[in-house]
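Okay, handing you the structure first.
Note that one protein chain is taken out, while the other chains of the complex remain in position.
Let's look at chain A:
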Amino acid sequence: MLGTTITLAFRAIMRHKLRSFLTTLGIIIGVAAVVTMVTLGNGATAAVREQISSLGANILQLRPGQGFGRGGGGPRPPNFKPQDVTAIENQLTGVRAVAPQAQTSATAIYEGSNWSTTVNGTTAAFFEAQQWKLDSGRLFMPEEEEAGKAVCIIGNTVRQNLFRNIDPVGKQFRIKGVSCQVIGVLTTRGQGGFQDQDDTVVMPIKFVQRRFTGDRDISMILVAVDDAYETSAVQASLEQLMRERRKIKEGDQDNFNVFDTKQISDTLTGTTTILTQIVAAVAAISLLVGGIGIMNIMLVSVTERTREIGIRLAIGAVASEVLMQFLVEAIVLSCLGGLIGLFLALIASIAIAPLMQVPFIFDVRVNLIAFLFSAAIGVVFGYFPARRAAALNPIDALRHE
């Protein structure tokens, strides 16, 4: 019987192709919008996760201060000292590499070109911690680090803006009035988090401290956690060690903070996920509107086909069969709309994803849910008109003009 009902529904739909299409247009647009939004949103989330992971996995960033948005007043908490780095190296287990960082901004000049960039004073351990590779040249020698020699490794953005097509390795350029030799070029990393990771000049930390910052302060320490250890456990012992070293009393707040890159990644992907959900919710409203559209047309259709319903009832259709006929018609319509919508979403996502520079990820679950949802809309919004059709009196229905 259900097969027959579906046959009837298809006949009725095909009898009015244009109207059927217009009826289901709301569903088509709604499903297409929701699925496209979610697909692109998932792509964006994946892209963000990819970018963050390029910051380095399992890295703890140790900074002075209480972290974002806390401890506004009071004296500025002290920076770290070289001894802190040594202490972390010697006293903490599960640490793969420890790299101090002292940053300053500077303008680099080479012949006619100049470029504003960030100078990153650190050690060779930095490259190991971040797992940064070189395109050409070499890392700092231990004696260069020790002596704080004027050598540097530059990122690709700096290379392009300063040296253009010239191979920079071995060339001298001026930075903050000091001459510096390029010994290596970093492999391109791309956008990471909020900044261009290739816009940097990496120099021995001792050079940066002596010539630029004028003290022995370290503004950040990178601690790379060994894969065999739990990041959270290492983070806890790092915090404990720093509390001891910075002589923080029991119950007092830390005057430093440890940031887990994984945490940042989770936070940011969480944000994009929420954004995706909001946009999808807005798009879902159009699905609802589409459902009301179906109900509207089905009600018109019931009125228009009153005589047909009368004929069916006279011939011997029971009320539930008429109800099923109209209900199935609504469901078939909304399912067809759902399928067309999914197809459009597929095309739109494949077309738009490259423009947004996010990967196209086909999510079976999202497509399935959207389809089932469109079917459910058919049930919900088809029921009322169908019940109205089934309740018609055959005599009145037959007399209806």
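By definition in this document, contacts are C-beta pairs under 8 Å (C-beta built on N, C-alpha and C of every residue); 3 or more make two chains touch, one makes a residue touch a chain; residues count from 1.
Operating definition for what follows: contacts and distances are computed from a predicted model.
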Would you mind picking the UniProt name of the chain not drawn here, from "Transport permease protein", "ABC transporter ATP-binding protein", "Formate dehydrogenase iron-sulfur subunit" or "Cytochrome c oxidase subunit 1"?
"ABC transporter ATP-binding protein"
Candidate in contact with the missing chain, chosen from A:22, A:314, A:351 or A:368
A:314
At which residues does chain A meet the chain that is not included here?
1, 4, 8, 11, 15-16, 307-308, 310-321, 394-395, 398
